[in-house]
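One chain of protein is taken out of this complex; the other chains stay put.
In order of appearance the chains are A and B, and numbering begins at 1 in each one.
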Amino acid sequence: MQPVTHNRRGGLRRLFRTGIRSGARVGGRTVAARFLTGIVALLATAFAYGDDLNMPVGVTDISRQVYDLHMLIFWICVAIGVVVFGAIIWSVLNHRKSFGVEPATWHESTRLELAWTIIPTVILIVMAIPATRVLIAMYDTGGEDMVVEVRGYQWKWEYKYLDDDMNTSLRFMSNLATPKDETYGKSAKGEHYLLEVDEPLRIPINRKVRFLVTANDVIHAWWVPDFGIKRDAIPGIINELWAIVEEPGVYRGQCTELCGKDHGFMPIVVHAMEEAEYDAWYAEQQQQYLALQTMKDKTFTHEELMANGEAVYSKYCASCHMANGQGVPPVFPALVGSEVVLGPKAGHIDVILNGRQGTAMQAFGSQLREDEIAAVVHYKRHAWGNDTGDVTQPADVVALKSKEG
Amino acid sequence: MSAVIDAHHDDHDHHGPAKGIARWLFTTNHKDIGTLYLWFSFIMFLIGGTMALIIRAELFQPGLQFVEPEFFNQMTTNHGLIMVFGAIMPAFVGLANWLVPMMVGAPDMALPRMNNLSFWILPFAFSMLLMTLFMEGGGPNFGWTFYAPLSTTYAPDTVTFFIFGVHMMGASSIMGSINIIATILNMRAPGMTYMRMPLFVWTWLITAYLLIAVMPVLAGAVTMMLFDIHFGTSFFSAAGGGDPVMFQHIFWFFGHPEVYIMILPAFGIVSAIIPTFARKRLFGYDSMVYATASIAFLSFIVWAHHMFTVGMPLAGQLFFMYSTMLIAVPTGVKVFNWVATMWKGSMTFETPMLFAIAFVILFTMGGFSGLMLAITPADYQYHDTYFVVAHFHYVLVPGALFSIIAAVYYWLPKWCGRMVDERLGKTHFWLSFIGVNVTFFPQHFSGLAGMPRRIPDYALAFADFNMVSSIGAFIFGFSQVFFMYVVIKTIRSGRPATARVWEGATGLEWELPSPAPYHSFSTPPKVTAENAH
Partner (left out) sequence: MASHTPGETPAYYIPHEGWYPVWLALSTCVMMLGLGSWLNTASAGEEPNTLFFWLGFGGLAIVLFQWFAKVVRENHAGLVSGQLKRSYVWGMGWFIFSEVMFFAAFFGALFYARNLAVAWLGGDGAKGITGDYLWPEFENTWPVVNNPNPEVFTNPGESMAPPSTASAWAGYLPLWNTVILLTSSVTVHFAHTALKNDNRNRFITWLGLTVALGIIFLILQGEEYIHAYQELGLTLESGIYGSTFFILTGFHGFHVTLGTFMLAVQLVRAIRGHFSHEDCFGFEASSWYWHFVDVVWVGLFFFVYLL
């Protein structure tokens, strides 16, 4: 049979030449053993290497339990692998036609087949017990010290601190802070490339924080690896999460559900602070927050509007309409010379407030304050050679909002 | 006497194929159609692979170098869709077309005309899908799992064509499966009892049941999408009393069986190759059959393990965790049986055997990572990271894909009557074996370190793994182009093959001369326990 003769130059044979030379069986054993211990050692060192190669141990009780579970299952699988692959390699090395081995004729054994049905089942039960325990612990969302609503937008996060009767006492958006230049290689990438935001979520350590996770447009997912928690943020649905962080520090994660164009560009940064420090920060922020609510009664100069407007634009609009207002037609229309932008003020504001159904243009009414909307509208109407000459003030936005009721 | 009733009223011998392009357009012959399926799937594989290489090129280093995020998402989506529906599934159907009639001792498939139809739908469906990439607004960009509402309210207009493309692929698969079932149940030669059928026939019989059961459900899912998009329904919108998660339940009720549809025939192939080159009967034939059946059954009650993070109630999470873990048992039985078949055999290592052994080892590794994913609390950390990508590529590439390559090396001499040059075959094997591991092993690490899927750009911590992975991808990719060369060279100028081809080969297909006659068995052969499989 011609194929058989080719086996002299068989690939596996070349790989295990050492083994073959030193006499079939003995050599086989040593090689097989060396090979497998090699692999196991490799994995062990790899994981000793630390977080860059393995799941982070994290800073919550849950995250540590999950880590231990992960390693337990992992080593069980490695053990089974050593047995199975060991058997394969052993028989590949020794049960070769070229050694004149006569094939055995048996081809079933009820006892064996039962054994390798039952033993894996037992192993699985051993795995299932701790897994169940951890899962139940994770689902215990009650008894929280504070509640934060986490809301996903294309492509940023909104954080709302809720008081005892679930009313917003502080809210802000959290946008990617990495400049586009770093992405396009125009400037060196910083240490926290793509993992940095303008406004991190701040929470106190040692307090049970309950998160209500939802979304505004499509499904996103909120994940902080060091807390060992991840949950989908689903429009119209609330998912619950909780965490008690034990060490202060800055913890970074990313959106983990495909949510469109910039899915890769909506990081999560959580700043866990000492209780006292947090309380101080919170009190101060709440003051500012209340103060900002009065901005809508102010009137601004052209310069102020342009300055604020540019800030808002680069944060919220530039990712689609581009910093130069040229957009990416046909998906993201250009604003330079756009009939909406150059058209009547009210129409322009309306698009910003309520978005455009069925397009990527989302409603910013709930994300931006009146003064911010006014500023960005004014900016667009006077930037990149657009010049409508008119002035847009928060009052215009307030008027339109109240008209819509 | 020939028991074949001849439909011809003209006198040219219909046992030979018609000439020219007409042969391929109008053929009702299971071998021609099998060939069409196989070449089609290989072209799709190259296209899907090229998309994968675009993905890997962009991910070679942090930052955006080649493509914009919008286009990257289209690449990811179409790569997944094309590999699953265009490469792997048609390849298995092609193998079924070639082999099932020969293995059960039939002259052809049960319903030859419908067979031609189910093939020819595919090129049309996929050209429609690929066309969308060049239409205004771009092609599908919502992942091969097309979760609502990203795939409905927020999708590009071309989603409509995507939906109809899926409908057509579904119709094709259903007709193909009906044909295979009818052939197996109805065309077996005398003496070919169920428990004598080769495992490839068994696994395909069960796969066909799975397909008929879940393809219509997928059709239902995309139909509801269509209505949400164009007729204002609210199946997947909470504002109207629906729920986006409902889409995922329906999709994965299809999707999980789908992944076993992509592995059961592979089990059949490996169960044919290993005994041949171990020169020893397959260990535990019966338990192999029962294991396949139980995997198929379980695959209907595990779907939500893809949805552990959607926030199901605790009871649901536990149920799906346990049922998913259970699948390890029947799959294990198969793995152990293969090992036992090799054990104390008299092995040689021709190319098909090398791929089969690599399959057993690497698929098992993919299975292990699958089992880790099944552990719900841990899955919160793995979900939608590259750890998942590593898992399913280990079961799909060195799993499903290697089994297909092995099958081609194993049966090609029977198909074209010529032997593969072992030197080239082995080169292809080692290139692929190294390439696949270099590509996908590092992805376990980047996943555990926290790199999400479906992102065009990533944090600096993941840079090393991605560079390695990309290099591996190009090695693997081009070694598949080399595969094409090996196959064509064999068909053109390989050494002539004997009927038995491989020393240890058993089964009806080896009773036929190589290349097999145009109509496999014009009179049913007598089947005994010995020559059955």
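FYI, a contact is a pair of C-beta atoms (placed from the backbone, for glycine too) under 8 Å apart; a residue touches a chain by one contact, two chains touch by 3 or more.
Treat the numbers as computed from the prediction; the structure is a model and nothing was measured.
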| item | value |
| --- | --- |
| Identified contact with the non-displayed chain, of B:L150, B:I181, B:A463 or B:V501 | B:I181 |
| Among B:V217, B:I361, B:I434 or B:L512, residue touching the chain not depicted | B:V217 |
| Contacting the left-out chain in the complete assembly, out of B:M44, B:M102, B:A125 or B:V436 | B:A125 |
| Of B:T145, B:T160, B:S294 or B:N437, the residue in touch with the unshown chain | B:T160 |
| Missing-chain contacts mapped onto subunit B | 3-8, 14, 18, 22-23, 25-29, 106-108, 110-114, 116-117, 120-121, 124-125, 127-128, 157, 160-161, 164-165, 167-168, 171, 174, 177-179, 181-183, 185-188, 190-191, 193-194, 212-217, 219-221, 223-224, 226-227, 229-235, 237-243, 245-246, 249-250, 253, 311, 313-314, 519, 522-524 |
| For subunit A, residues in touch with the removed chain | 166, 212, 214, 236-240 |
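We take it that only the chains that are shown with their structure count from here on.
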| item | value |
| --- | --- |
| Sites on subunit A touched by subunit B in the complex | 1-4, 6-7, 9-13, 46, 51-56, 65-66, 69-70, 73-74, 77, 80-81, 84-85, 87-88, 91-92, 95-98, 101-105, 107-109, 112-113, 116-117, 120-121, 124, 127-128, 131-132, 134-136, 138-139, 154, 182-185, 189, 191-195, 213, 217-219, 221, 223, 225, 228-232, 234-237, 239-240, 253-265, 328, 330-331, 358, 360 |
| Subunit A contact footprint on subunit B (complex, rising order) | 62-65, 68-70, 73, 136-138, 141-143, 147, 149-150, 153-154, 156, 237-239, 243-245, 278-287, 309-311, 314, 317-318, 321-322, 325-326, 328-329, 332-333, 335-337, 339-350, 354, 357, 360-361, 364-365, 368, 371-372, 375-378, 380-381, 383-385, 419, 422-423, 426, 429-430, 445, 448-450, 452-461, 495, 501-503 |
